[in-house]
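Note that this complex is displayed minus one protein chain, with the remaining chains in position.
Let's look at subunit A:
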Amino acid sequence: MTGSQERLPRLLALVPYLIARPGIPIDEAAADFGVTPKQLRKDLELLWMCGLPGYGPGDLIDISFEEDTVTVTFDAGMRRPLRLTGAEATALLVALRALVDTPGVADADAIRRAVAKIEAAAGQAQPAGVAVGLGVREAAETARVREVVQSALRAGRALRITYYTASKDEITERTVDPMRVLIVEGRGYLEAWCRRAEAVRLFRLDRIDDVDVLDEAAAPPPYAEPTDTSTGLFRAAPDQRVARLVLEPDARWVSEYYPVEDVEELDGGRLRVVMRYADTSWIVRLLLGLGGEVRVEEPADLVMLLRERAAAAVRRIALVSG
């Protein structure tokens, strides 16, 4: 919040903020307002010049500095912050309500109390026009896994997990150093340093088949960076291959579910897309499963491989169905 249009709201909030916290360190106040200590000092110098009509020594906002702390000694009548705007109340209340129904995020009772208090103070009851449901579907086993994972995070301990990797269709045992739990598109994930892969990995909680808290401390290396999930969970990587697909209308969901590029609308509701994939076995499984709803244009070796696999399967099916 450093934009110039943010300055007036900050100036108006600053005096009541300081009134509530006499002798607060300037660094701390600056951090709360999301500005540099230098900017905060500039704001305080400006406020010092403001006050009530008359504008004499007794009318101006009075601020005293002591070492690196600050205290407001005269507020010129600005004792309370401005009430929340409709947009502010909506952004906060909608987010709080979204968290109520999400398992394991925060104490649902505390959230409900916070909602009630903010509604009472903000004094607006108009319907928000925005609603958010994180919609986490959590089976009983997954809830148990999440609780164990969260207890390890709180205790700062490493975990031993049995994990199903869907892209390779394999189950592996790994020792991981948990970093955080996050929810993306209605699913819970554990982000951890994987000692086997020697990298940060996201593990879907519903694919953790077994989990044990170890006696050792969690020790992600200092260079383990949290994953940026702002553009989804799939990462384009240089070693990935690309396939060009034509999706029939019934398979359009693929373009919404997986990241695709160069989307081209064709007649009859079909879609031509370019899809990246790291693992051939993964895309073969996806495309075999889609059957006639997708046609692969490129690469040629993938087209061949799919036909071979499908033909072998059809031949074997004939053996059991007689």
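A few notes on this one:
The rule we apply is simple: contacts are C-beta pairs under 8 Å (C-beta built on N, C-alpha and C of every residue); 3 or more make two chains touch, one makes a residue touch a chain; residues count from 1.
Basically, contacts and distances are computed from a predicted model.
The listed options are "Nucleoside ABC transporter ATP-binding protein", "Transketolase", "Transcriptional regulator" or "CcmD family protein", and the UniProt record of the chain not shown names that protein "Transcriptional regulator". In the complete complex, the hidden chain is touched by one of A:30, A:92 or A:224, namely A:92.
Screening A:111, A:159 or A:194 against the full complex identifies A:111 as the residue touching the chain left out.
Think of the hidden chain as still there; on subunit A it touches residues 1, 4-5, 7-14, 16-17, 20-21, 32-34, 46-47, 49-53, 55, 76-92, 94-96, 98-99, 102, 104-107, 110-111, 113-114, 117-118, 120-123, 127-135, 150, 153-154, 164, 166, 169-171, 180-186, 188, 209, 229-230, 246, 248-250, 252-253, 256, 268-270, 284-295, 303, 306-307, 309-317, 319-321.
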